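Only one protein chain is missing from this complex, and each of the others stays in its spot.
Labels run A, B and C following the written order; every chain starts at residue 1.
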Amino acid sequence: MSAPTAASTSERTLTLKEVGPAKRASRPDEVVVAVSPAFSDPFTKTIVDVPHAEVIRQILAGIEEQGVHARVIKVWDTADLAAVAHTGARLSGSGISIGLLSRGTAMIHQRDLPRLSNLELFPQSPLLDAEVFRRIGSNAAQYAKGESPAPVPTRNDQMARPRWQAKAALLHLKEFECIVAGRKPVEVEPVISRA
Amino acid sequence: MTRRLVVGVDIGNSTTEACVAAVSGTSVEYLGTALTHTTGVKGTPDNTDGAVAAVRRALDRAGHTESEVETVLLNEATPVISGLAMETISETIITESTMIGHNPATPGGEGLGVGTTVAIDALSGASGPTIAVVGPGWDFDDVATELNAATDRGLEVVAAVLAHDDAVLVVNRLRAPIPVVDEVGAVEKVPLGMRAAVEVAPPGRTIRTLSDSYGLASVFELDPDQTKHVSPVARALTGNRSAVVVRTPSGDVTDRRIPVGTLTLRGAGKTLQVDVDAGAEAIMEVLGRVQPLDDATGEAGTHVGGMLAQVRDTMTDVTGQPAAEIRIRDVLAVDTFVPKEVRGGLAGEVAPENAVALAAMVRTSRSRMQVVADEVAAALGCRAEIGGVEGEMAVRGALTTPGTAIPIAVLDLGGGSTDAALLDRDGVSSAVHVAGAGELVTKLIGSELALDDREQAEAVKRYPLAKVESFFHVRHEDGTVQFFPEPLPSHVFARVVTMTPEGPAPVATRHSVDHVRRVRREAKRKVFAVNAVRALQQVAPGGSLRMLDFVVLLGGSALDFEIPDLIADALAGYGVVCGIGNVHGSEGPRNAVASGLVDAHVAGA
Amino acid sequence: MTTTENRRSRRTEILEDRPVNLDGFVEEWPEKGLVAMESDFDPQPSVRVEGGRIVELDGRARADFDFMDTFIADHAIDVETAEEVNAIPSVEIARALVDPRASRDELTRIGRGLTPAKILDVVKLMNVVEIMMAMQKMRARRTPANQAHSTSAKDNPIQVAADAAEGALRGFAELETTLGVVRYAPLVAIALQVGGQVGRGGVLTQCALEEATELELGMRGITAYAETISVYGTESVFVDGDDTPWSKAFLASAYASRGIKMRFTSGTGSEVQMGNAEGRSMLYLEIRCILMAKGAGVQGLQNGSISCIGVPGAVPGGIRAVAAENLVASWMDLECASGNDQSFSHSAMRRTARLLPQMLPGTDFVCSGYSAVPNADNMFAGSNLDTEDFDDWNTIQRDLQVDGGLRHVREPEILQVREKAARALQAVFAELDLPRITDEEVEAAVYANGSGDYPERDVLEDLKGAQSVMDRGVTGLDLVKALERSGFHDVAENLLTVLRQRVSGDLLQTSAILTDDFVPLSAINDANDYGGPGSGYRLQGERWEQLKKLRHVTSAEDPETEVS
Partner (left out) sequence: MRVSAPASGSGPDLGAADYPLSVNRQDLLRTPTGKPITALTMNAVVAGEITAEDLRIAPETLQLQATLAESVHRRQLAANFRRAAELTAVPDAEVLAMYNALRPRASSKEQLLGIAENLENKYQATVCGALVREAAEVYERRDLLARDEED
């Protein structure tokens, strides 16, 4: 069987089209994906160059494959992962959310948890690839269905520190620059197009 | 009358108990008890450390010092070693990749599609009803685009088989939905150009056609001979929500027995042999014909032989008795099943294979308790003597349970063996040890649930189950709901948990609470209820349980939340009063032997 | 393909493949504090005293003080001398730091009155060699020492005991452990203590945990000191860490009240890493941490960026700033455990260069965690140095004639202490009724390198045993009794002597360690008296003879043989 077609490797781009203020939904079969202020604009890829288009596409695919509905919101007034994720969880009909920072760091959160807690945390952004994002989406959807998914295995690399610690700090600072204090979260429609 | 400080010590298989008493004349005042792990194998000099530790700790609790102790009383403990082994005795094999029978969590579409298997990148040359086979590396968007394009060209694409977990995604993007089975890891092994069928049932249902022999016959236009041949395939697919069957010239699904060796049982003047793969019932039936068992051996070079040899070697190490003199005096065989990956499977299919678990038990006549007594005496600077045989002492201790009377039988439910003892009206006592107890239960639970963590299997055995339904409530296995004022820890969210004293602990399983509970209770029943009857029959007058009036349960497993009930149920038909020991009306099922030793000492003095 | 646009030279390809290019480097961004020590956004030094109180600090009036300013002004700085010493031109102070004729006492007197910005102003004038010159003089204890990490990826107590014994024998004065599974802590802490006292009587041990458990193990005498008490340079990050200078100062007194040695932890880069550097340079914020520690009255500080080393390591001059922060800790008269304790670079050359500014002048603890286990077993996420580097370290000591606190030990001696440590722990576990240690495990411990070389433990039983240690209230004294009863008289005596030290409080004084003869050696009775060439600590005599030994040295007498 041959390799995938060339089309699949061509770059996709992501636009987050604002549709209005993010509201609390009541449908129990949804997962909210909450992204940080700089996600998709001005940043377009994670710390290890996974395009944001692919991050969102894989997370949404993971959710859809489980037969669960997804809603994407952008959080403007904080770039703290736990706060971003918890904002999403409080708006989510199922109470389950995925928080995402521009550099790729991710977290699955639940409405009733304290803000600083989480269901699953993926702190090592350099180790997150498309496959992991798919599994994060899939697990979040399974939590929403009341199932018990096996946690996505987290990886660890002692040498991530010398390679990525400073870049992560830099991306973090840049993301902070994009915070709009006092601006409420906005519901967005992810538009993914192929170049 | 002088007051003397006496300590009774019971060295058991896994725990050593001590009980401090002040004795003056015939009056006994119990001052304190303590429990430690037994050091070394019961009945060997290694026991000294644990015995001394238990005495010291009990004294500590009673507020006394070593120098005040007059006598330490030890039980005559027979070394008992138990061994466990488990052998899988059946195996499912798929040849020529005939079948994909795994149960992906999320297949796509619904219905049955019958056609010829074609690789997705060869669709342009295909014709007629086609089943697309999609390898790894294909993105779901691209798969959907290809399939839609093929349909637009007029190709009749009736189903698809995917490597990745993409079925719902692909179906959602097709203009005309088709049944799709996904997560087929070894999809490249699917034979191409063959007639095949893909079936997906609606959510909550199971497939109808491919799990039925005549359904398969209709799909593949089989004659009666061929239909006989495919019936194992149908059987293997029963209960699945989705399946793929490929018709190949000699493809097959077989279910074969694995020879794992022969067990030779000798006793009652007979020597009988039984194949272990014949199953537990056959083994226990043969065992019944050679009671009392003199020895058991396994065929050399087989797993059974290896296991029995290992039990014997351990015994040689601890007693110094030559291996040739060591006798295996009891065997318990239990039927179980082990989830195993199917050989030849394409998607990591797992089948529950039959297995037999064996517990074997060895005894030796050569107890070395006198050495322990001498060493204890030296360490504590007091007298130490062997105060009695444990079975008799246990009965004596059990008799202090309010509401009991002679004749009385005790059942000591331990870790490695289940022990029974009887005191009859004539004051004659007898005792027996049978193989299989708590450790075997843990092993059965662990393997049937495929838990690779013994801690979790142990927790499933010990504590009731619940499902964490939100951060603030759990549903217990009996259906009741419990609320919590503080949120539960996040790692138990949505999981099946054991309700341990430290709070809910997750069980790494996708099975429901009901399933886990069934496995747990069945494991306990297969070991303890069976052994209770077996052991009591060996001490009961004439082997008849009806001759028993009172049965008292002792030992750690008597504290279990359901084992006493399971045993009581098993004994209910014999008109026996069965309950949990409460030594001296206060100690529960603990300390029967230790306090029995003190009582015997006082009575004899 | 015929385009040459993307063609690279063979040499570029070779350079591209060098390990150093796996490290990450970033440009400075001073507005956000992503800058080592030279920033236009750091405050200018100033101080004003009114009515015995500091009312202005580094350009900020008292009404505008954040809690770091308040704590430093009220606790760290000598009000009587502040205006006087801050008026001394920075260049004079910097030169005095380097000048052997200026005494350490005089410089600590000046240091006691300086503001954070003034201290920064001084060290900014110094290049890395001058920083090393100053460190040589300002280190509190005359004799340098070293600290080890002794951990196990499987939290295997037998491994920790054996590696602790070997580490102690190789020369580490302090041993630190931590856990993968926190509930294992009591068993691993016991193993560290027993193994350490087998390797060399008098070695001090520590188990890094959350505050309450760490304090409890210390109170019981199962561990001897504590270190992981983190402080930060901005108010917001301090609060994010759920502490304040007052809570940490109280905790410092709590440790001292139980006779337990303790030091704080801080380091450059932590604030910017957390996104709240308030526009200050990394070193300026670290100087605030150092003064906060000083004001709390804690005897010492672990600094040198520690777990944030990837941040200063990625900016220009970052490693110079790290050397400077160690210097400032020493100058402020604190014990300094000087970093080099976290994985730093893919490049062996860079790892060594990062180490030299502490190793060459010597510090109180050159590494605040040299991994005395393979890095794969290092539960502090890997160190700058591990067991594979022992022979390199010993050779560098011999080449440059510097004392980095370690020595080469012949294998038979190492095997002997590893076996004894495992046996002693086996006996202690048996005495305390803890899960059995088999002879097979002891045998494995003698010859093992990492956790994979040991038989698997029954984790469930171990965790039950660990819980029973806590429930039964087992103390250091119980370990002494268990060792004595099981015939390990010398080890029992060693441990009892260490425990007795907490009654005297001698180990609470600055930079205290215990010698082989159990004599407390601190900045009081072993005060650094460096005064230029020929003075201070000199590697000579018996110790130098020790350090001349390596694994393979050709005999001069008989060149066909080796001495070791």
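As a convention for this text, a residue touches a chain if its C-beta (ideal position, glycine included) is under 8 Å from a C-beta of that chain, and two chains touch if they have at least 3 such contacts.
Here the structure is a predicted model, which is why all the values come from computation and not from measurement.
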item: Missing chain: touched chains present in the view; value: C
item: Full-complex contact with the absent chain, from C:S253, C:T438 or C:Q540; value: C:S253
item: Per the touch definition above, residue among C:T108, C:T352 or C:Q467 touching the missing chain; value: C:T108
item: Chain not shown: contacting residue from C:E216, C:E278 or C:E443; value: C:E216
item: Contact set of chain C toward the excluded chain (per top definition); value: 66-67, 70-71, 74-76, 78, 105, 108-109, 112, 211-212, 215-216, 219-221, 235, 238-239, 242-244, 246-247, 249-259, 294-299, 333, 475-477, 480-481, 484, 489, 492-493, 496, 499-506, 508-510, 519-520, 522-525, 527
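Criterion: only the chains that are shown with their structure count from here on.
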item: Overall pattern in which the protein chains touch one another (line/ring/star/complete/other); value: complete
item: Taking each chain's C-alpha mean as its centre, the one farthest from chain B; value: C
item: Between chain C and chain B, distance of the C-alpha-averaged centres to the nearest whole Å; value: 49
item: Mean-CA-position distance for chain B and chain A (Å); value: 42
item: Residue ranges of chain B touching chain A (in the complex, touch as defined); value: 105-106, 119-121, 133, 135, 137-142, 145-146, 165-169, 172, 188, 469-472, 487, 490, 493-496, 508, 510
item: Residues of chain C touching chain B in the complex; value: 430-431, 433, 435-436, 458-460, 463
item: In the complex with chain C, residue positions of chain A that touch it; value: 79, 158-159, 161-170, 172-173, 176
